[in-house]
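The structure under discussion appears below in the form of structure tokens.
With one protein chain withheld, the remaining protein chains of the complex are depicted in position.
Lettered A, B and C in written order, each chain numbered from 1.
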Amino acid sequence: MIIKLEKETKESVIDAIKKMIEKEERIIVENEASDCKIIGIIGDSKDIDRNVISCMKGVIDIIDETEKYKRANRKFHPDDTIISIDEERTVGGDNLMIISGPCAVESEEQIIEIAKRVKNAGAKYLRGGVFKPRTSPYDFQGLQYEGLELLKKAREITGLKIVTEIMSTDDIELYEKEVDVIQVGSRNMQNFDLLKRLGKLNKPILLKRGLSATIEEWLMAAEYIMSEGNPNVILCERGIRTYETATRNTLDISAIPLIKKMSHLPIIVDPSHAAGIRWMIEPLSKAAVAIGADGLIIEVHNNPDKALSDGAQSVTPDMFDTIIEDIKPIATAIGRSL
Amino acid sequence: MIIKLEKETKESVIDAIKKMIEKEERIIVENEASDCKIIGIIGDSKDIDRNVISCMKGVIDIIDETEKYKRANRKFHPDDTIISIDEERTVGGDNLMIISGPCAVESEEQIIEIAKRVKNAGAKYLRGGVFKPRTSPYDFQGLQYEGLELLKKAREITGLKIVTEIMSTDDIELYEKEVDVIQVGSRNMQNFDLLKRLGKLNKPILLKRGLSATIEEWLMAAEYIMSEGNPNVILCERGIRTYETATRNTLDISAIPLIKKMSHLPIIVDPSHAAGIRWMIEPLSKAAVAIGADGLIIEVHNNPDKALSDGAQSVTPDMFDTIIEDIKPIATAIGRSL
Amino acid sequence: MIIKLEKETKESVIDAIKKMIEKEERIIVENEASDCKIIGIIGDSKDIDRNVISCMKGVIDIIDETEKYKRANRKFHPDDTIISIDEERTVGGDNLMIISGPCAVESEEQIIEIAKRVKNAGAKYLRGGVFKPRTSPYDFQGLQYEGLELLKKAREITGLKIVTEIMSTDDIELYEKEVDVIQVGSRNMQNFDLLKRLGKLNKPILLKRGLSATIEEWLMAAEYIMSEGNPNVILCERGIRTYETATRNTLDISAIPLIKKMSHLPIIVDPSHAAGIRWMIEPLSKAAVAIGADGLIIEVHNNPDKALSDGAQSVTPDMFDTIIEDIKPIATAIGRSL
Partner (left out) sequence: MIIKLEKETKESVIDAIKKMIEKEERIIVENEASDCKIIGIIGDSKDIDRNVISCMKGVIDIIDETEKYKRANRKFHPDDTIISIDEERTVGGDNLMIISGPCAVESEEQIIEIAKRVKNAGAKYLRGGVFKPRTSPYDFQGLQYEGLELLKKAREITGLKIVTEIMSTDDIELYEKEVDVIQVGSRNMQNFDLLKRLGKLNKPILLKRGLSATIEEWLMAAEYIMSEGNPNVILCERGIRTYETATRNTLDISAIPLIKKMSHLPIIVDPSHAAGIRWMIEPLSKAAVAIGADGLIIEVHNNPDKALSDGAQSVTPDMFDTIIEDIKPIATAIGRSL
């Protein structure tokens, strides 16, 4: 159930309504939109007296819908969420969030060189895996804590914010201190223990869609983070697993408008993992921007063919320059900027 | 095997090469590109003497690749195919092919009204099912021959070209005479008997991707048509079947750049069947144009909620006007026009 | 709506009921079960007066369910359908229908040799493709009419009934005359023109499940055949398309109990196409028999590595002997025989 109230409704009225509907096993959420206030209720609301509430001063409408999630729900929070990273970076507004960098941090030289190049091209965030979730235990698992130090050095030199994936709950405190945007990988999208703990931080979380997660399961995973108190969730569509083998995954481009309809959270696109093919990053990026994605995360490597992981889907810095140039006119056409 | 020759290579040389490589069970195809001539060979080419051929006047290169299809293959036909419908309509060039109209032709009034509206908005082709492939034998199967007459009337009045699906090989002669673009539906993508017969016509064929066809199977289906002599195939991506149920199908947006890489054939997008949800047609259309699709086929109904089929995914004429307005700046941004 | 009546209900009562419920756009079906009679109604039944009907002599129950299909529906036909092929062959009863033979008929010698071997092992039906639906137009398309003659010769010599796929509506009369069980392949499961015409025959139709057909779509395809008058449909589960690439397709073993619950039609399993791997035919056959499939269709080739198609999934005659020996104790354990 959703109760819509006039923007100027008094706190005393809201408190009175909340008192009336309070009940164990029922979750109440309160939000302010640009043109109204909202009280949302998760759980059975059969015994709530609609007549009494509808007569209260300020109540515009009572909507009887059963919603499974609330903090991530557009109905409970009509305005877009805009996450502020620092004075010059916000996510979810007119500006596109461009994250770029290698799949894995491999060396100081590598990460610094790539960081400089992608900064020049227009990226404001540096990605780079330090703990790598690899299908095989015998594959390169990342430089780990040493890699994190290299990322920090690259940040110091370039001013780029750093984005990297967390693999273990043991690293939460360290990540909270050192990392600007904490990434949850596809394989951990339903690692609820991890999600709950990240929910206790005050840090932006980049939540990648699981390999075969439905839109609803994905929003529910966001809800796990948000229900613990952290509202700063950025969703990332990275392709889903289908029968088609011509691409590594199938970019589910429809997910962007769907998420925009169902949720107020920002959503960005990872064309690198979606395609798994270098030359395809450019066209997919154009489609993502045109359809309204709030940003892109693109794998760039200074020597893709020698990359320790995901070389086939990494673009060169020169290709990255071209991609940025190619998406600009489309961004402009729909009223956004880089 | 592919033999590239200089543009001015003499016919006598080409004939000599062809004679050398001729063999039963081997298929030879000859093509002219903007900057070269090409001789392609399907089938075992182990016993062809590369040394002799490479010495012949005009031969630039011999590429030893095993290709499974040839007439639809970009390697055998480097330039984009541009299909000419009439003096003012081509498919595959700078102009987008905009096809619009109801899922099914329901009445004279309905089809004429919609045809006028979509023409005004900018469509140059009218779609409308007359033989409808319905999952259930008890659902509305279309107005059939009567419906075709109504389509013809709408064409007469508006000048729009008509696009409609063929269901039976018995109707091929009739369709050849009366229909401008013959559509092969998803369910018949591998109805090889139908494909072969359509290959004997000199008509554009709109070949929809099968519900779970791979890119390769789809191109092979095009090859069935082309190998019988009809080169006028327009591919149509309309969503694939995946586990996700939030949309009717999953639009495989990556199919567009993939097809453009692998084939020279034009490819358009059907956002209506891909999404199955009215409000989603607009964002998907924008993505399709941005990524380089050669056109769109959109279901429009003057009274979607009363439509005899697919009402939920049909837009109103007003919504269609908006879609056209919204895709224009994106088309312009990438150098195309409606 | 379903009306259940006592077994001995008089024809005059049934006629009276049918008269009462008759209406254009409403489909009525009448069936006799082992312990009752049934009148089923497809279509809107809101205006039928339940009180009047429930008072009529013999009426046991009126069930208000909206069913999408009727002739294939277990609710309208509670007893298993048993299709009689000849005096010694029935499909759907205690006996398992064992169909075996090569993917494609290749020569007289080949088909006769295989036919003898599979007959000895216990098969009662010979399969062999003569018109082959191949992904590529350049692959072997079958011996066509010549192949059919060879199948007939093999039948003459061994007494096995022949099962072969139809590709074109033009061949319907010929198949009706010459073939014992007409197969509709996966790619044509929703070739509604073909299905409707096969519905006018009085021949068993082996309807393979489409590559990504849902259970409901498959039963609806059967309904297309049955609604034209031919009740002799045998379903065949042959694996569905999923993301898993370790097998050619994924055998949907759950389809067997599901079909048994939803329909009265016999269902057999094709482990060869499901697995696409020779050694896997044996274990999949055991699972299929254990779960209650009414038969198996298995590809056998006397020289699988030289087979013109599907060699990798064809077993040798010796392996087929073993499969038959291995499934016998399981068949016995669940009260069935070969």
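FYI, contacts are C-beta pairs under 8 Å (C-beta built on N, C-alpha and C of every residue); 3 or more make two chains touch, one makes a residue touch a chain.
All values derive from a computational prediction rather than experimental measurement.
A.B. asks: Where the complex has a chain not shown, which of A:Met167, A:Leu235, A:Ile297 or A:Leu338 is the residue touching it?
C.D. replies: Of all options in A:Met167, A:Leu235, A:Ile297 or A:Leu338, contact with the hidden chain holds for A:Met167.
A.B. asks: Which one touches the absent chain: A:Ile3, A:Leu143 or A:Met220?
C.D. replies: A:Met220
A.B. asks: Need a quick check: the contact residues on subunit C for the chain that isn't drawn.
C.D. replies: 212, 214-216, 240, 242-247, 250-254, 256-258, 261, 274-275, 279-280, 283-284, 286-292, 329-330, 332-334
A.B. asks: Which residues does subunit A use to touch the chain missing from this display?
C.D. replies: The missing chain touches subunit A at positions 27, 42-43, 68-69, 133-138, 167-170, 187-188, 190-193, 196, 210-212, 216-217, 220, 223-224, 227, 241.
A.B. asks: At which residues does subunit B meet the chain that is not included here?
C.D. replies: With respect to the unshown chain, the touching residues of subunit B are 212, 241-243, 245.
Just so we're on the same page, only the chains that are shown with their structure count from here on.
A.B. asks: I want to confirm something about subunit B and subunit C. Since they are copies of the same sequence, is their interface symmetric in residue numbering (over half shared, so same) or not (under half, so different)?
C.D. replies: The interface is built from the same residue numbers on each side, given that over half of them are used by both copies.
A.B. asks: Hey, what angle do you get rotating subunit A onto subunit B on C-alpha, to the nearest 5 degrees?
C.D. replies: That pair's rotation angle lands at 180 degrees.
A.B. asks: Counting in whole Å, what is the centre-to-centre distance of subunit A and subunit C, each centre being its mean C-alpha position?
C.D. replies: Distance between chain centres: 49 Å.
A.B. asks: Distance between subunit B and subunit C based on Cα centroids, please, to the nearest Å.
C.D. replies: 34
A.B. asks: Two or more other chains in contact with one residue: find those residues in subunit C.
C.D. replies: Correct list: 212, 241.
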